[in-house]
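This report concerns only the one structure given below.
Just one protein chain is left out here, and the rest sit where they should.
Moving on to chain A:
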Amino acid sequence: MSTPVSTTGLPPAAFALAAHAVEATGVGKVFTTRAGAVTALEDVHLTIGAGEFVALIGPSGCGKSTLLRLIADLDTPTSGELTVFGRSPRAAREAQDYGIAFQQAGLLPWRSVRANIELPLELHGVGRSGRTVRSTELLELVGLTEFAGHFPHQLSGGMQQRVAIARSLAEQPSLLLMDEPFGALDEMTRERMQTELVRICAESRAAVVFVTHSIPEAVFLADRVVVMSPRPGRIAEVVPITLTRDAAGRDEDLREDATFFAAVTRVREALHGDGHVRAARGVDVR
């Protein structure tokens, strides 16, 4: 981000804020249930720059999905300040600043694969020809061109998840929220989708908040890996990833690189806390 020239009369602080995709200051979330209060998140401080790729990793139930839902304005924080592109999450949602892929694919079963991908475009008034052009590109991208006319129940779980990913990319959002989108994919498709995602984000300059259970995946994709700890959910450590990348982004050789393994080890240690190995439930440490 270059320094903005003040022509709109906004104070410089507003521009500084607008430069960040997400800014969380002391964010907390307490769910009040019949069984009592559950503190899902506590005192979360996190700033995600525009175009930055941040992976969230942590044991099951540490509040990763909750944090994503707060950013998406599907839930509201019970404490702290949260802004998305310098405005309230609600305003950002209404302005359609982000695309989202949920932990479940969440496709509409009565719509074809193509119509599912086109849903956000249809909701926001994109014409039929524009939708067809875009969905054709996206079908190609996720490798489902032959399945355009199929219905979700005719696809495997991994294929459904790819449709959901294509849908989240439909409007080329400046912020992508993804909750374990590759969880249901086989290893080969997963690696291909990871490479594609890196390329898409490099091209579109989109910021990404990416929840995962896989340490290698987090390291391969992210500029920073945010390691969370449970009960109450909080940020345990933020591991910056500095991998030697070529001009076209990260290529396949990287997965074999020594710096890659060094980063994996650092995230693993952060997850297990202070070097001693504690069982981090639900985390895939392959």
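One rule holds in what follows: a contact is a pair of C-beta atoms (placed from the backbone, for glycine too) under 8 Å apart; a residue touches a chain by one contact, two chains touch by 3 or more; residues count from 1.
We take it that contacts and distances are computed from a predicted model.
Going by its UniProt record, the hidden chain of the complex is named "ABC transporter permease subunit" among "Methyltransferase", "Electron transfer flavoprotein subunit beta", "ABC transporter permease subunit" or "succinate dehydrogenase". Of the listed residues A:100, A:165, A:178 or A:264, the one in contact with the hidden chain in the full complex is A:100. From the options A:108, A:133 or A:238, the residue with contact to the unseen chain in the full assembly is A:108.
In the full complex, chain A touches the hidden chain at residues 69, 72-74, 93-94, 96, 98, 100, 102, 104, 106, 108-110, 119-120, 122-124, 151-154.
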